[in-house]
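Every protein chain of the complex appears in place save one, which is left out.
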Amino acid sequence: MVHILTQFPLLLRVTAFVLWRQYANMRPIFIIVDSQSVVITPQPFPVNPGQLILQGTALSCIRQDRVLFEQLNVSVQAGELVQIAGKNGAGKSSLLRILAGLAQPDDGQLGYQQHSLSDVAAEYAANLCYIGHQSGIHEQLTALENISFWRAASEVDQADDFALLAKLGLAGLEDIPCRMLSAGQQRRVSLARLWFTRRQLWILDEPFTALDKSAINMLQQHFVEHLQQGGAIVITTHQALSVSFPHQTTLELAYRW
Amino acid sequence: MVVLVSFIQRELRLLARQKADWLNPLLFFVIVLSLFPLGVGPEANLLRIMAPGIVWIAALLSVLLAAERLFKDDYRNGVIEQLVAARQPLLSFVLAKLLTNWLSTGLPLVLLSPVVALLLNIETAGFVAMLLTLLLGTPLLSLLSVMGAALTVSADKGGILLALLILPLYIPLLIFASAAMEAAAMNMPYHGQLAIMLAMLLFAMALIPMAVISALKLNVS
């Protein structure tokens, strides 16, 4: 087979080089596809209350020929909880996805710490914890396995999660596939990321779905602690928040036709 | 690296718990293979002549079938959406999916090749060629089918659409692989065909992960 290598020297050498660059460093080398491909380590977030973290100006979103919102301004400061309120179909989830960097706004700009979001997208993603409407856990895996997946994905060290699951009220259920858990229990597993990662901005889409009262209280207490440490939270929820947060803003999205 | 290993472990666990995901395509491969003798008649010489095409068509159909389920569960559960928001681990996730997809569908095809040779009356020279072409070709089949699965993960009628999109892209591989097996059956050298298949594979290995990441990002936007 050696003479095959000599017959196609240039092509094979170039592709071998590309492969080595890509896989040795485990990052995409084609920056035109992903323009922020440098590995970013999240900085410990500063504890300056009131510092502007995320700002959106004149955002507009059009989904399937319906204008969900236009000329919308959003700002999130450290220590602030922003609640996006509105009727079903008002565009709350779409707004959260735009703020999390998943979707591009049809108009307007997003800024993260005085930089345009598109310039610092990787840094922003490293400082963000987004938990969407779906659970983010695989139902064939156990709770422990799902948490260890998210630990690896968030670049956090693996650790013994029995204590964490006990705190979440899942003691004794750590080793069964998540499809055997109830919806509320699955939601608790998916929210475990809020405990073992240290990210400044949390964007949560209906985090209280299917949770019972004790879990809701525990989660809201955790929110308070997070805000006191200088973090920020953007949530949507249909339930009234029973805890009073130090700095809370509500952004109401109008339902357009 | 640690991230890649833990993602690969996750995928292997999922395959172990959902055995139908990789056993069904293998069964499909053997059944399709058996349909050809039933359709064209059991004459040994005819089967030996047609064997390269039969093996490769059955192989590419079964790899295509296996790819459809790859991202479906993770998309439905929101795992892909949250990984895209986190940006960083997406390449490791895609590589883990690619590797385990080949291990679960491509490698068993290679291991099944003695059985195939038995069924289709392939001789030793042709059998060695079949082994080599399957070894070089099934990773490329995996790569292209994963690319198609990522493109259609949020599409409505994903299954048949995936086949329509990816089968034209399989055609060069099919041509070279069956040409290699035919040359081997005629006791002619086939290094050229294998070299081109290797070149296509390396090219795809360099470019397809980027395309898969792009496809996943646009499906969750």
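Going in written order, the chains are labelled A and B, and every chain counts its residues from 1.
As a working rule, contacts are C-beta pairs under 8 Å (C-beta built on N, C-alpha and C of every residue); 3 or more make two chains touch, one makes a residue touch a chain.
As a working rule, contacts and distances are computed from a predicted model.
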Hidden subunit of the complex - UniProt protein name among "Aspartyl/glutamyl-tRNA(Asn/Gln) amidotransferase subunit B", "Putative CoA-substrate-specific enzyme activase", "Heme exporter protein C" or "ABC transporter permease": "Heme exporter protein C"
Contacting the left-out chain in the complete assembly, out of A:14, A:67, A:159 or A:243: A:67
Selected residue (touches chain absent from view) among A:104, A:140 or A:248: A:104
Chain A, residues in touch with the chain not shown (by the definition above): 32-33, 62-65, 67, 104
Touch list for chain B against the chain that is not drawn: 147, 151-152, 154-158, 161, 164-165, 167-169, 171-172, 175-176, 179, 182-183, 196, 200, 207, 211, 214-215, 218-219, 221
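Criterion: only the chains that are shown with their structure count from here on.
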Euclidean distance of C-alpha centroids - chain A vs chain B, Å: 33
For the chain B and chain A complex, residues of the former touching the latter: 1-4, 6-7, 10, 13-14, 17-18, 73-74, 76-79, 81-89, 91-93, 95, 191, 194-195, 198-199, 202-203, 205-206, 209-210, 213-214, 220-221
Chain B partner contacts - residues on chain A that touch it in the complex: 1, 3-4, 7-8, 11-12, 15-16, 18-19, 22-23, 26-28, 30, 33-34, 36, 39-40, 97, 100-104, 121-122, 125-126, 128, 130-141, 145, 148-149, 152-155, 158, 177, 203
